[in-house]
Structure formats: structure tokens, C-alpha cells
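One chain of protein is taken out of this complex; the other chains stay put.
Chain IDs A and B follow the sequence of writing; residue 1 opens each chain.
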Amino acid sequence: MKKIIYLDNAATTKTAPEVVDAMLPYFTEFYGNASTIYDLGNHSKNAMNEARDIIADALGARGEEIYFTAGGSESDNWALKATAEAYKSKGNHIITSKIEHHAILHTCEWLEKQGFEVTYVDVDENGVIKLNELKKAIRPTTILISVMFANNEIGTIQPIKEIGEIAKEHGILFHTDAVQAFGQVPINVDECHIDMLSASGHKLNGPKGIGFLYIRKGVKIRSFVHGGAQERKRRAGTENIPGIVGLGVATKRAIASMQERTAKEIELRDYLIDRVLKEIPYTRLNGHRTNRLPNNANFSFQFIEGESMLIMLDMDGICGSSGSACTSGSLDPSHVLLAIGLPHEIAHGSLRLTLSEEITKEDIDFVIEKLKSIIERLRSMSPLYEDFVRKSKGGEK
Amino acid sequence: MKKIIYLDNAATTKTAPEVVDAMLPYFTEFYGNASTIYDLGNHSKNAMNEARDIIADALGARGEEIYFTAGGSESDNWALKATAEAYKSKGNHIITSKIEHHAILHTCEWLEKQGFEVTYVDVDENGVIKLNELKKAIRPTTILISVMFANNEIGTIQPIKEIGEIAKEHGILFHTDAVQAFGQVPINVDECHIDMLSASGHKLNGPKGIGFLYIRKGVKIRSFVHGGAQERKRRAGTENIPGIVGLGVATKRAIASMQERTAKEIELRDYLIDRVLKEIPYTRLNGHRTNRLPNNANFSFQFIEGESMLIMLDMDGICGSSGSACTSGSLDPSHVLLAIGLPHEIAHGSLRLTLSEEITKEDIDFVIEKLKSIIERLRSMSPLYEDFVRKSKGGEK
């Protein structure tokens, strides 16, 4: 098989072999339902609570504040819909940002249909939320602020602590979608005044189909999935023990290796960014130059369309993405790139490369060489580029 | 380790080793996000669609009518809430039964709070829904009938085809919670006029945390989990590929072995039922004598409390359940046993034993011997039994 350079770790990650190993016994040996009384079920319950404690520790929270879900989307849906339901007697206004993941945005749109009002706060050209606009958006009826910890496309990390303080000052609940940040950057829910936090296992070398919602003790919140008494009666469904165990091990692993791993990733990321910006003309970096996820690089190449670029990269064994993987069903340019002010045709030519601990400098060098020739080739085919060159030449006359 | 006789297969099953084997490559090798364009992602997409087709085949449906979820509870929540939302301009009335799983009942209660009206139709003493009551409950505003295919506690199989015909006749959507039935009894969605059907992987030797909702083509239904464009824009969240592959293999396996496996289970189940009823006095069988799940036996032992019995059975390595595992967080006697007319104290002493293909006649013999002495011991400690004996003696004088 051809060597693959996987640079789409923001879409999903390889499940770490030690994570899989930890899960295995819970499929065929300790398969008991955690909600039962016999010993086999206790095995499951204990394993689940161990994972809960590992995750709580990683956030400076308590085990009983961690509720397992099927992933980031469910966590986001739950946080927003069930808070809205529980606090609607207090108010019907929610504040979020323009660059949230669709799991937040589409949920907000749904809530608008149910009679809630949502303010989508702007971001600046680096993708940082405008705090003064956020403050101005607050009303007496505001019940919830939901701002993502770090953006999945452009990697920008938000001023979460400041947002948390604003929320706290006004007695408003604060939720953050930390699906991209959890395991990549240190998070402490108390320091940042976070009341709810979403995360998803498969973004940190854990399994797919498992995630959690942190809910601060005391936060009134209804169920989203109704049914059995699992997760302290807040989230129904037979517990996915192998998934939960896997998420626990993945968290432990991500936290333990965070410092070393991200230092290495930042170095390689910056090397990639510097060389691409220098060696490929008409290119811009999207997202904040320094305040970004350790593994995220996002470029826009003028005169180029994203899908063609991705297919060509794939032919060279390079996996990247253009906009968010989750929106690939759509042909619209990324709402995130539009929000940071890119015109449509430039937003279309974006490339997101997200590193992992397995990526080496040689890999990056290989990617840059391939990228250079792909961009050149696509530009030579692009009528936009032709016009541009003609115009520039005209100017030179 | 002590030998364990696992008789709680209605709570959850052991994941079959070949299911785990099939899942493994999708953790560490073909881990790509199915919503991407590169080859690695195509691997995932193909595997997912193969599983979809296997499941569709098992139901006489089409692949595009199968939507993956995180399990039975999510499927039930989705089916009810999103149908209610989509059809509320047509009407606000829903019909279900008194013996549904909590994933249906609690969702119905939630819908009642949102302004919907729900009729909970009675069952007879065998747990069979009263069809004449069901018919009488239909109103011009009825938009949905949801009746489970087979009950998780007492195993009774419902007259699904008749219900489907009634629903069809009146132009009402028909959903069935087939979490216990899928893979255990043959199901054809067209023959039974089923519009939506819920199932959960871990009940048929598949993995936990994965399930599906069958939605007949043409049924308008909204999303329950909003966000990315996965599952034809109807269910957001990065696809749980290992789980989906596992569910596919588990389905294939369950369908292929169904005839032989259930014939064997029925024989053992009937042997168990006959001996227990004959050899343990003051005992009744709950659920229909013949029209029941092949692997389900459910008894009530008078004068006895369920939990004590379960703990004692566990000491002998026997895993059983009392009421539904999912409701063990509650102290109330099972709503199912109350619905078939059992008084509280008898409902308390119920024992559900659910077989698997691994159970032998020797296992059953062992269980019966242990059960006899446990019941005797607990009765000798029971003040209710004391009163009963005293009264009978009094009567003999």
C-alpha cells in the first residue's frame, strides 16, 4: 500500500492501539450492562466510573459532572436544547458566534423556530470573537452564551476565560464546544467559568461514537435523550462501555503527552506555515497566527478550487480537507471563512492541514513539494488566474 | 474464574468475536472520516454502506431507508419527537401502549408537556395490546401509532401486522420499537406496514452505542440531532464506522442463524418454563405462553422480592434480571407487570431469564436447582410467606 500522510486530524483521528487494547475486554468478556446488580455488571460500572474520573480530572471537574453521549454533536444539541427548555421561564435569548460548528448553528436555528432568539456575534479577521459585541448583545433575557473553545476549520482559540467572566458577571450560563480543544490545550472549567463543555472521543485518538457533556453541578438541565435511568437519569441508553473505556484511556494519553506532543506539532506547523506562505504566491493563512490549535494550518490559495486540490493531494497519498469535513455535503463555501471576511472565490480555495504526533518534518517537506506543483498546475488551468495574469501584465505595459 | 451462566441477554449481549474482528481494522487502519473525499474516507463510506444494505435486506427495506444512531433510545426519541414536529400541523395526537420501554414512555410524557396528546392503550393479562381499544383511540388528529414489536420484560410479541394495517387504513404513521425483536424474529417492514423501526446493536451480539432507525422513504421527519450533513442530512455526528461495521456483521450473523438458534432457544425456554412452574409452587409465568420471544422467560414468585433473588443467583454465577435493567434506577415495580394486572408485591418478585445460543440444557438444570433452593430460603425469611402459611393452616383447622 502507498504511504499515506494523514493531515486531517481535525476531521477524525486514528484510534490509538492502546485505546483499542483497553476496549477489547469489554466487548467479549466484561460485556455486562452497567445498570445491573450482578458482578459482571459491576465490572462495567467500575470501568465507566474510572473513565469518568479521568475525564473530570483533565478538566478540574468532578466525576459526577461528566455525562457520556454519542459524540460532540449530541453534546452540543443537548447543551443548547435542554438548557433552553429548562431556563425558558427566565428568558429566551441565546448568544453564540458566527463561526460555530454546525452542531451549534443548526441547533440554534432550530431553537429560533421554537421561539428563542439567537444573536450570532461577529469575529475579527483572525477569527477571534468580538468581545465588545458579545457584551453589547447581552439582554436581561439572555440565558446562555455558547462559544467554541477553538475553531475546527481555522484553529483559532477563543478568549474563553474572558467570555466565562462576562457570563458569570451577568449570571448567564456558559457553554463551550471544546470538541477540537479537549486534549489539545489545557482546560480548567473553574478558571474559565465554564458551566457546560462538549467533547468527542474520535478527535483525540479515542473511538468514534462516544463523547461527553460536562455539566457543572447545580446547572438545571433537562434530558435530551429520554428513557432509562442511565447517567443519573439525564441521558438514556445502555452505556457504551467499550467506547467509554476507550475515551478514558484516550484522555489519559492526550493529557499525559500534551506538552511534548503539542510543542512538536507547533514547531512543525509553523515550519509548514512559513514555507507555504513564502514559497507559494497569492496565499494567505486563515486563523490567528499564534493563538491557534497546535496542529492546525489553514491556507487559502487564490484562483484555485478546493475539491480539485484535495483530489490531487490524495493521489499523492496526502489527506487534507477543504472547509469542514462535516459540511462536505454542502457546496456553499465555509461559513467560517466568510465570517473572517474572505470573498467567496478565495474561501473556495482553502486547504486545512491538521497534524498529529506521527507527522515528521520529512512528511511536511514532501507535502510542500507536492502542494507547490499541484497549485501551479491548477492555476495554469484556472481562468481566474489567466485573467489575473493578463491584468497584471496589462498593468505592466 | 467461576463459571458464569449469563441469562440477561435482553439487557445486553456479548459482542460476538467475529463482530469485534470485523470492527478492528476500522479503528487503526481505515479510520478515515466517511464524509471526506480522499481514499481513506471512501473505505469508511463503503464499509458503512455495506452495513446499511445488510440491515435493509434483513427488513425488506432499502439501504437509503436505514439511518444509524447511537442506539435504541436515540432511535425511539428521534422517531417520536421528530415525527411530532413534522406532522404537528396535521394533528397532535399519538397512540402508544402501556407497556412500552421508557425510551418511548418518557418521550411521550415529554411530548405531552409540549402540547401533544397521548393515549396509552391497555394490554391484556398476557401483555397483548387490546386492538379494539387501539382502534377506538384513533382520532382525526392522530398522527402516529407507536407499539413495540416485542416487550423487553415479558417477551410478548405484539400483533404488529394488524396494527400496521389499522394505521395504514387510517393514514396514520406507524413506528415500532423492535429493539428486542430485530434479529430474533423475522421482520418485513412492507408486510407489516411499518413506517419507522428502532433497533439497537448490543441486543444482537453487536456493539453497544450503535443502533438505527428505519424510516420509510416518503416519511417526512425532522432531525433530532442537528449539525453536520451526515446520514443524508438527517442525523448529525461523525459516523461511528467501527460500530456500524459491527452492527452490519451482527445483523448478518443473527439473520443467518435465526432459524436454528431460535428453535434451540424455544426448546430450552419451554423446558425451563415447564419445570419452574411445576417444581416451584406459587409461581406464575408472565407474558404470553407461546407468542413470546424465543429466549425470554419471566416468572413471578410470590412472597419474594426480586433484588435479593438476583444477588443470590449472582453468588451462584447466574446473571438474571428483575424488571428491566434500564429501570433499575427506580424502586417502583415494573410498569409492564402492573399493566398485565399483577399486584405490587407479586410484581416485586419477578425474575427475567433471557437465553442465548450459548446456553445448554445442563445450564438450565443447574439454574433450576439453584433457583429452587433460593426461593425456598427467601420464602423462609419472608413475613408475607409466614402470614400466608399461617392463614392456610388457620383455614385447615
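Just so we're on the same page, a residue touches a chain if its C-beta (ideal position, glycine included) is under 8 Å from a C-beta of that chain, and two chains touch if they have at least 3 such contacts.
Criterion: contacts and distances are computed from a predicted model.
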item: Undepicted complex member, UniProt protein name, chosen from "Protocatechuate 4,5-dioxygenase", "Sulfate reduction electron transfer complex DsrMKJOP subunit DsrM", "ATP synthase protein I" or "Fe-S cluster assembly scaffold protein NifU"; value: "Fe-S cluster assembly scaffold protein NifU"
item: Touching the absent chain when the full complex is considered, from B:Leu24, B:Ile368 or B:Leu384; value: B:Leu384
item: Option touching the unshown chain, where A:Arg234, A:Arg261, A:His335 or A:Arg379 are the choices; value: A:Arg234
item: Interface with the undisplayed chain - residues on subunit B; value: 303-308, 311, 315, 329, 331-333, 344-345, 348, 380-384, 386
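The rule is simple: only the chains that are shown with their structure count from here on.
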item: Length of the line joining the C-alpha centres of subunit A and subunit B, rounded to whole Å; value: 35
item: Residues on subunit A engaged by subunit B in the complex (per definition of touch); value: 4, 6, 8, 11-17, 19-20, 24, 27-28, 31-33, 35-41, 69-74, 76-77, 101-104, 106-107, 109-110, 200, 202, 207-210, 223-230, 233, 236-243, 307, 310-311, 313-314, 319-321, 324-330
